[in-house]
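Written out below as structure tokens is the structure these notes cover.
Just one protein chain is left out here, and the rest sit where they should.
Naming follows writing order (A and B), and every chain is counted from residue 1.
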Amino acid sequence: MSPEDRLASLNVELPPPPPPGGIYTPIVYQGSLIYVSGHGPNMPDGTQICGKVGSDLTMEEGYEAARQVGLTMLATLQDQLGTLNRIKRAIKVLGMVNATPEFGQHPQVVNGFSQLLLDVFGEENGRAARSAVGMGSLPGNIAVEVEAIFELHEA
Amino acid sequence: MSPEDRLASLNVELPPPPPPGGIYTPIVYQGSLIYVSGHGPNMPDGTQICGKVGSDLTMEEGYEAARQVGLTMLATLQDQLGTLNRIKRAIKVLGMVNATPEFGQHPQVVNGFSQLLLDVFGEENGRAARSAVGMGSLPGNIAVEVEAIFELHEA
Partner (left out) sequence: MSPEDRLASLNVELPPPPPPGGIYTPIVYQGSLIYVSGHGPNMPDGTQICGKVGSDLTMEEGYEAARQVGLTMLATLQDQLGTLNRIKRAIKVLGMVNATPEFGQHPQVVNGFSQLLLDVFGEENGRAARSAVGMGSLPGNIAVEVEAIFELHEA
């Protein structure tokens, strides 16, 4: 199954691809790689999942926010690449959780993003190198932000 | 216009290229890419712009600090490469703001760095993939730190 087939089988709704909220571009091509800008948890209705994980949000709600970051990034990738089928594999993920100073379950939160990559790109190609860490603050108080590097198939 | 011509037309003063403040090197060459170490907002007089954005510094002061980080990085790039004209384009920027837990305007702050890249490298080549996020603390309480990846022209 292709990434697009797998995504269709998940029966999820992607949010609109977010316009850049600053002076940057959503992705940059470099050789066979694409560098993807930090994405937040955008909902189809235009709102974002906000709040600090560990106080405003539980770990489970953080997981859902991280998954929503993944759906938002997929929307950008579809929009920029035309189709997710151009993506060969995930290389590197930096998962940044807007957490309280005492929070410690960042990997469990960012798994919401990483599981979606497995669901769409497969057990092997979806599994990236990763760091999952706690930020002091994030733009607009979003709960999770993720940036990533992917590799494309040869043209 | 070349990057050096554009920089000259901005009529700005670069700070001295900062010596590494630890066990690292300012840039690493890898293929056509350079990985640039995190830079802070160094002033020509040797001081740095310090404080937390959201309490000690306003968003606008944070923007100026981010721009100063850009000037500091340009000083390093000139020093290391001989000339900015060897740079083809910006690939990836990680903008790290020393912010209060409640601060939410990181993109607007990091735009101070990103706008300088546009001014020097042009609208297309200066526009990188980017994340703009809030750190719990930064070295010496500097207001902003940025690391970046650039691509060089073929030798």
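Quick note on the criterion: contacts are C-beta pairs under 8 Å (C-beta built on N, C-alpha and C of every residue); 3 or more make two chains touch, one makes a residue touch a chain.
Note that the coordinates shown come from a computational prediction; the quantities given were computed from them, not determined experimentally.
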Contact partner of the left-out chain, one of B:A66, B:I91 or B:L138 | B:L138
Quickly run down the residues of chain A that touch the omitted chain.
-> 33, 54, 91-94, 97, 99-108, 110-111, 114-115, 117-118, 127-137, 149, 151
Kindly note down the residues of chain B that lie in touch with the hidden chain.
-> 21-28, 30, 35-38, 52, 94, 96, 101, 134-141, 145, 147
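Keep this in mind: only the chains that are shown with their structure count from here on.
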Rounded Å distance, chain A centre to chain B centre (Cα mean) | 25
